[in-house]
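Below is one structure, written out as structure tokens; comments come after it.
What you see is the complex with one protein chain gone and the rest in place.
So, chain A:
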């Protein structure tokens, strides 16, 4: 879906979330602790919410929310992000986007 493609190919870490989703919040916290400022798209307020959800599932996200993209590429949902991080593979992916400040 065009909208999803456009939003997901933005630079850096892009996360599609729902405001009521607490696991989405957990993923955001993780990235913030890794000194990354992800771009958050909260889509429960978006009129195309259902379409976006279907599109995310179609392109291979295990759960529509949260859907994490890094550098335009789909990483996955919470479980995938956690697995990547524990295996040490997440940090190399976000290195270009890590802030030097905090």
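In the analysis below, a contact is a pair of C-beta atoms (placed from the backbone, for glycine too) under 8 Å apart; a residue touches a chain by one contact, two chains touch by 3 or more; residues count from 1.
Keep this in mind: contacts and distances are computed from a predicted model.
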The complex's invisible chain, by UniProt name, from "N-acetylgalactosaminide beta-1,3-galactosyltransferase", "DOG1 domain-containing protein", "EF-hand domain-containing protein" or "Ribosome biogenesis protein NOP53": "DOG1 domain-containing protein"
Sole contact to the chain not displayed, among A:1, A:21 or A:93: A:21
Hidden partner interface residues of chain A, rising order: 20-23, 25-27, 29-30, 33-34, 78-79, 82-83, 85-88, 90
